[in-house]
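The structure is given below, and queries will be raised subsequently.
Heads up, one of the protein chains got dropped from this complex, but the rest are sitting where they should.
Now for chain A:
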């Protein structure tokens, strides 16, 4: 089956509802629809890691990547998040599209049990960048590598590229930056002085060696 066109995907994702009041500590930023669409489209067209795959989204929030993966014909998607409120919005978003092959779980991403290990083919995620809670980006990655038997696709600040790469090496995991993106984050928290902040972000692909 030919995969959904990029602009069509982005158009659909623009209907995704965001957080009511994002929590700073959890670094809840909605993945912009444009970024999510580019990310998922690249993952499918270059690596065929979405269609017919069992996909997990760690820190799925309101479900941008989860919904996008289902739109791209993932066989099944699981969304994990520590915030039950965000998951309720996520469930609403996914149900708007009438998808049924997904499930959601409120849990601590850093404490996923061994029963989840190697369960998923692919993990897609936009983890916390580790700005508010230091090291959280790496904790998410660790969990993602554990539960995936295939590839992990994750967004990280470009400024942390060397650090992320050194972590991957330390775990004997192969990583590759497959896209450089610009996150234009709207003024979602009161401490942001400017209207929007532009952040350089890398899309990493991690594979077990």
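We adopt the following convention: a residue touches a chain if its C-beta (ideal position, glycine included) is under 8 Å from a C-beta of that chain, and two chains touch if they have at least 3 such contacts; residues count from 1.
What we mean here is this: contacts and distances are computed from a predicted model.
Chemist: Determine which name in "Ras-related protein Rab7", "Glutamate--cysteine ligase", "Multifunctional methyltransferase subunit TRM112-like protein" or "Trafficking protein particle complex subunit 9" the UniProt entry assigns to the undisplayed chain of the complex.
Modeler: "Multifunctional methyltransferase subunit TRM112-like protein"
Chemist: Out of A:46, A:101, A:159 or A:176, which touches the unshown chain?
Modeler: A:101
Chemist: State which residues belonging to chain A touch the missing partner chain.
Modeler: Spelled out for chain A, the touching residues are 52, 54, 75-76, 78, 82, 84, 87-88, 91, 100-101, 103-108, 111, 113-116, 118-119.
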